[in-house]
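In this view, the complex is presented without one of its protein chains, the others remaining in place.
Chain nomenclature is as follows: A, B and C, assigned in order of appearance, with residue numbering initiated at 1 for each chain independently.
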Amino acid sequence: MEDINLHFNGDFHAITASHNLLASLIDNHLHWGNAAGLDPRRITWRRVLDINDRALRHTLVGLGGTAHGIPRESGFDITVASELMAILCLAEGLEDLQRRIGRIIIGWRRDGSPVTVDELGFSGALTVLLKEALQPNLVQSLEHNPVFIHGGPFANIAHGCNSLSATRAALALNDVVVTEAGFGADLGAEKFLDIKCRQSGLRPDAVVLVCTVRALKLQGGADRNALQRPDLQALRAGMVNLERHLDNLERFGFSPVVCINRFPQDGADELALIHALAMERGVRSATAEHWARGGEGALELAAAVVEQLQEGSPGVRLLYPDDCPLEEKIVTLATTLYGAAGVSYSAEAKRQLAMFGQLGFSALPVCIAKTQYSFSADPKLLGAPSGHTLPVREVRLAAGAGFVVVVCGDIMTMPGLPRHPSALDIGLDAQGRVSGLV
Amino acid sequence: MEDINLHFNGDFHAITASHNLLASLIDNHLHWGNAAGLDPRRITWRRVLDINDRALRHTLVGLGGTAHGIPRESGFDITVASELMAILCLAEGLEDLQRRIGRIIIGWRRDGSPVTVDELGFSGALTVLLKEALQPNLVQSLEHNPVFIHGGPFANIAHGCNSLSATRAALALNDVVVTEAGFGADLGAEKFLDIKCRQSGLRPDAVVLVCTVRALKLQGGADRNALQRPDLQALRAGMVNLERHLDNLERFGFSPVVCINRFPQDGADELALIHALAMERGVRSATAEHWARGGEGALELAAAVVEQLQEGSPGVRLLYPDDCPLEEKIVTLATTLYGAAGVSYSAEAKRQLAMFGQLGFSALPVCIAKTQYSFSADPKLLGAPSGHTLPVREVRLAAGAGFVVVVCGDIMTMPGLPRHPSALDIGLDAQGRVSGLV
Amino acid sequence: MEDINLHFNGDFHAITASHNLLASLIDNHLHWGNAAGLDPRRITWRRVLDINDRALRHTLVGLGGTAHGIPRESGFDITVASELMAILCLAEGLEDLQRRIGRIIIGWRRDGSPVTVDELGFSGALTVLLKEALQPNLVQSLEHNPVFIHGGPFANIAHGCNSLSATRAALALNDVVVTEAGFGADLGAEKFLDIKCRQSGLRPDAVVLVCTVRALKLQGGADRNALQRPDLQALRAGMVNLERHLDNLERFGFSPVVCINRFPQDGADELALIHALAMERGVRSATAEHWARGGEGALELAAAVVEQLQEGSPGVRLLYPDDCPLEEKIVTLATTLYGAAGVSYSAEAKRQLAMFGQLGFSALPVCIAKTQYSFSADPKLLGAPSGHTLPVREVRLAAGAGFVVVVCGDIMTMPGLPRHPSALDIGLDAQGRVSGLV
Partner (left out) sequence: MEDINLHFNGDFHAITASHNLLASLIDNHLHWGNAAGLDPRRITWRRVLDINDRALRHTLVGLGGTAHGIPRESGFDITVASELMAILCLAEGLEDLQRRIGRIIIGWRRDGSPVTVDELGFSGALTVLLKEALQPNLVQSLEHNPVFIHGGPFANIAHGCNSLSATRAALALNDVVVTEAGFGADLGAEKFLDIKCRQSGLRPDAVVLVCTVRALKLQGGADRNALQRPDLQALRAGMVNLERHLDNLERFGFSPVVCINRFPQDGADELALIHALAMERGVRSATAEHWARGGEGALELAAAVVEQLQEGSPGVRLLYPDDCPLEEKIVTLATTLYGAAGVSYSAEAKRQLAMFGQLGFSALPVCIAKTQYSFSADPKLLGAPSGHTLPVREVRLAAGAGFVVVVCGDIMTMPGLPRHPSALDIGLDAQGRVSGLV
């Protein structure tokens, strides 16, 4: 666990190095006369570090006089928020990796025209730094099952699932491959399907929707600190959330398998309530206890999934076609998956959407950045809200990754450390083993 | 070669991560109330990246309001300039590594008292990030000889030689171990002996002084662009430089072996002149052609070294005792090795030396940061100058590494990229191999 | 005209000097140890210049190392936006001036407590710099009538009318005194009454509501570039705006005199329409042509005002009592004068209102900062809108001036120069007279 959490095999370091090399090359380009005519105030490529460091969110660089670059405002994100991370996870191979890197827009001129990595001639060098990182990493679970751990695009602003190269490798080597898509299914599953599957042509044969009794009680209005108490009423109320997710997955064409990730304190009547809902809707369900009992605890789920697979592939339907305007894509997701009545745009967002459309990026899928706590953009709107408005604050173009990020609300791309950072507890014990990692 | 130059086994990335984690923890400490009473303007711990990036030399961090830290001026150095790099190379093991990290002074209070890593409680976590990097790396040469490549403290401001753990591993496994100490022997050999050997107790049995005909001609006044032309007069004039180095090494107790690193255009009469000088002074000499001919080209040198070793260990004398004032150490090096008439100090340097002495750091060795092009601090003063003054501009305390850096002149700790950076030429060829690395 | 526009008698320079002295004293206080425990990031006192200079809106000061203060983010406003300007205009004399200056809150501690000028001991020196500026300035019109020109609090964020000392001097010397309150009457008249009259106890005997045919056509939907064209339909539609203003002034207890500020192209039928409305509502009205014809052109208006005055003083009613919560004051103005359905607050504004209330500032009047183009906060919502929401973005405490600024929307406190600044056209002609001032 420590080896994976600390450095692992260096992929994140490689992305950090490649990302920051690009930043250095851009500032170097400004320093030597700015032949490309970049507006230093409109450079959108920031720097990254694989460290939570709030003091780097807003920085000034290039200070100190004419020998030290051009003064400008910029900042750092965490490495997983790098567009290179998203690219690494979506690339079909080295050539595609370089092609996507070349397409990255690193900033804009005063006249509004974009400047790409290829215009500056940097895609080769950046790719070289990533050539090993592109290879998927095979590790094993505690029970010695093969697991690929490869890539980690920040679900806050990117598509949030593991690399395509790992998925393809796994598919070539196994009968059944399970991939995880984080956050709620309105974000994780949607992006997995509308971005990763859309770009790659892959289509899953089945979908497992994971829920917990605790989370559904929270969605049903229970107090966050009383989730371990039996509360059938809150659970029943919260199941509208589960139903919305089931509706949503059925829109994609799936008959989802409901998996209840069991916690020790979950009551049998609580579990039964959920299974009853599944039965009522005609979908399979299973209680999973792998956290407590390892692989044996997941047998029931595995059986359900295998049954589901034997029914044959569903006809997966992506939620929108490539060739519709970006606004239409946003509206589709908002009014179907999220239950919104409509979408509102800031003046800035409107300007950006129009500009990206004019520049020919309408065909890209959208990558919604919103809270994972609610179907809406308001983390306090629980259950299955409807009638709300999705507020689009800002739109960012990830031309290399191949999607348009639609920012709804405040999105953090560089976390800060808490008052008592874990670093205060981490250390080596007398045997030189790491202690304090949680 | 590419694998060593790009990422290698991740040691530099680990140092970068550990170094920047410390920086983040410091800014986090300020953010949450600054219990240690640090003066934000007197924090000396900067950040590092393993990238040449001049725009990061002078930065402002912590901008953007109360949620984003405390505004302060800081900057980035390259990773090899990190004190953690020097520490990694001098540590006797994991425990010593952590102890040294704990001693690092990261900044000062308004009252002039220092703040260490241990006071802030961060040494454990920083050490954990370096536990693999501390292990020496064994690679092989093109002729399959074992070579340790481990650590790279920036010779500009640190001691400049490889890790003690690699040296100890090599000594345990081999009959003869060769270590390289870069820059001129007045810097490289001096620091190797007065810092690495002093701290570890190791003592070399022999010393090889490498010279080239070209460099000696340059020292003798030849034009930099005409070094390939025969010029016995310039060579003869420049040999005072070689003699000064021989004098210096003899001060340490050695009978050095002179190695002429032969270039194709070196004339037989030029080589003969150097050999004659060696003979005259009673020291061994050899011409080496390993660059052109591999191991076979180094046989003559190897034989000379073995002969020298058979004479038995010399009584190595370090140039100054631990327990003399820092100024005395500086004066000793300046007036003996460099031929200076004396030392001048800036007001700031004087203040710092007095303060470091009062804080009990007098017993540390000094690590001179000066140009490698001259015995003096003036890169244009060639040959074997004497009567000059060594100007000390600034003094820095590396309490974790265990030395005091004495800065004489302008020292660069973050390089910049040239107008045409190599990144423009580097790429992958059709077979996926790296091209353009030189 | 030039003499008034350029330097005049130095009042603005005195305010600039006093304001910036305070800023310097605050930074000096930080520099010498910050005994008051100010949080440098929470200092709200910025600097001012009587120049449009967008590059000074957002600055960093205190850079350059320990000899040069404490780094922090700050900026400059134009002089008229200084709280000292508002104070100068509301002070009852030198003592009151100093008392108010002493009450200014210049920033906050980490614990949320405010720091005042008196806590730091600076009120005396700041008052000294303003002692001459406090005296009202008597000039004469082109027709040699006495006019006081004194003070200019920025209507964008302050109460926007001339000094109390000038008003009191004028009242002591004349039978009838006219004061101007800029922007729409929902802003200018409201602040004049609810802030200046409330604080001073003065009550006007009559109110003149100035309108133009052009503006009413604009409010009625006419194209901005076609206002010189006859358009009775737009004028009729726009008169709802005039009616709302009349309603509002009647709420204060007045029977307002409507003054039509005539433009050359205004048609007789257009003027008649407005006079008819006034007659219908039972208020006096007059057409004024002083711009074209000087004092003679204002005789009709003067007669109407004198008639109105002869009706005796109305019982002026301020719109809210001192002792109701700040939110209630805001809601009162929004739902009566502006026709809003309600008020929405940003999280920040809510926090500030609660804090100012807890600190005991509930009894202050509110000073709304919103667009002058609409009764609402949306400059495009013309006529007499109702049902809208007043969005409160931020709240600022002007404890010295004695009001709470309620910021609704984007408010500019430092203008920028246009692409072709007037400075390019201004100069001295051959006789040394200023040319190019407009």
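Operating definition for what follows: a residue touches a chain if its C-beta (ideal position, glycine included) is under 8 Å from a C-beta of that chain, and two chains touch if they have at least 3 such contacts.
Everything numeric here is computed off the predicted structure, so don't read it as measured data.
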* Structure fact -> Displayed chains that the missing one touches are A, C
* **Touching the absent chain when the full complex is considered, from C:Leu90, C:Ile105, C:Leu129 or C:Leu277** => C:Leu129
* With the full complex in mind, choose from C:Gly62, C:Gly220 or C:Gly238 the residue touching the hidden chain. => C:Gly62
* Residue among C:Ala36, C:Leu94, C:Leu273 or C:Ala354 touching the omitted chain -> C:Leu94
* Asked: Touching the missing chain, which residues of chain C?
  -> 2, 6-7, 10, 13-14, 16-17, 20-21, 23-25, 27-28, 30-32, 49-64, 67-70, 73, 94, 98, 121-129, 131-132, 416-417, 419, 421-424, 426-428, 432, 434, 436
* Structure fact -> Per the touch rule stated above, chain A touches the missing chain via residues 33, 39-42, 60, 63-66, 70-73, 110
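FYI, only the chains that are shown with their structure count from here on.
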* **Partner chains shared by chain B and chain C (touch criterion as defined above)** => none
* Interchain centroid distance [CA atoms averaged], chain A/chain B, Å -> 44
* To do: Could you tell me the distance, in whole angstrom, between the mean C-alpha positions of chain A and chain C?
  => 49
* Asked: What residues in chain B touch two or more of the other chains?
  -> 60, 63-64, 70, 73
